[in-house]
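Omission of a single protein chain aside, the complex is shown with its protein chains in their original locations.
On to subunit A.
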Amino acid sequence: MLTGKQSWTFENKPAILSTGVSGGPFEAKGNLADDFDILHDDLWIGEDSYEKAHKVLIEEAAEKAIEKGNIQKEDIQFFLAGDLINQISPTSFAARGIGLPYFGLFGACSTSMEGLALSAFLVNNNGARYVLTGASSHNAAVEKQFRYPTEYGSQKPPTAQWTITGAGMAVVTNQENRTNSSVSITAATIGKVVDMGLKDPFNMGGAMAPAATDTIMAHFHDLGIKPDHYDLIVTGDLGKIGRATTLDLLSQKGLSLREEQFKDCGIMIYKEDQPVQSGGSGAGCSATVLYGHLLNEMKKGTYKRILMIATGALLSPLSYQQKESIPCIAHAVALEYENK
């Protein structure tokens, strides 16, 4: 149901039935390794290109999510997913194998929540019984496309972020088919494109902070709730700089969050001593952390209500070489776990 200007509330209790999360070697050494279902010790994953390895990550996460949901692939009506590579080919190639009716999504690193919001909407309004959704990224494939060859020696500034290798997939289902351990999707806010003129592709967090702020403000305004409604407000991949900037922007607009209430997946996923500069990023960042770590924490009782805001920088290698600024977007999804 449309609530306010740009939000949906889901009265029919769609829920995340199960999830599958795969990751690479750098994530295996990270902070949240225990929350991944599948970890690889090699970036190539036995394939002969990084793009193929990227595809395998998606397939594995999807299979795992279906398996853990105790359903058959044929039960699922739609597959909604995307990644960062040109024409989202890894996801489309994975969809070829998965063989489900498919919506290819591109929202850069906000794709995970774009997919989850749309899936919840579909299920909530009887458009589907089961939907498979998710997002992914592969460090080397993204470096190759957006930056330099992986082995090229360039010094990254402290504002840069590390694209994660991983895929997070979730099966979303309706009230009849959910189980006791399913996490409800209660609301979603769709963001608009915000561009504050930043041009540095090595400072995505700084570019994305205004988009995150815009969506967070819109969410609380549309739903008429206060930040204390949520135990945790978590952003996708703002990194240290983007997170601090967003906190500042929010307090300027009169929304003050407690430090420990506002986290970022890009900061959570890696250890302090891993050389990731400002933090992790990539479409897989929010997907793996939410569908792995955060859902596990909700089921353990650490958090009851979470607002997840996935942020995306909608640039291309061509656009920044042509000196364009970086347009950004953020989508928010609210989750709730009722302990039975």
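Simple rule for what comes next: contacts are C-beta pairs under 8 Å (C-beta built on N, C-alpha and C of every residue); 3 or more make two chains touch, one makes a residue touch a chain; residues count from 1.
Everything that follows uses one rule, which is that contacts and distances are computed from a predicted model.
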Choices "ABC transporter permease", "Stage V sporulation protein AC", "Ketoisovalerate ferredoxin oxidoreductase delta subunit" or "AtpZ/AtpI family protein" - which one is the UniProt name of the chain not shown: "Stage V sporulation protein AC"
Touch with the omitted chain, as defined above, among A:D34, A:D48, A:E176 or A:E272: A:D48
Residue touching the undisplayed chain, where the options are A:T150, A:T179, A:S256 or A:T302: A:T150
Per the touch definition above, residue among A:M169, A:V194 or A:I329 touching the missing chain: A:V194
Missing-partner contacts on subunit A, residue numbers: 48-51, 144, 148-159, 194-198, 203, 206, 209-210, 240-241, 244-245, 248-249, 252, 275, 278, 325, 327
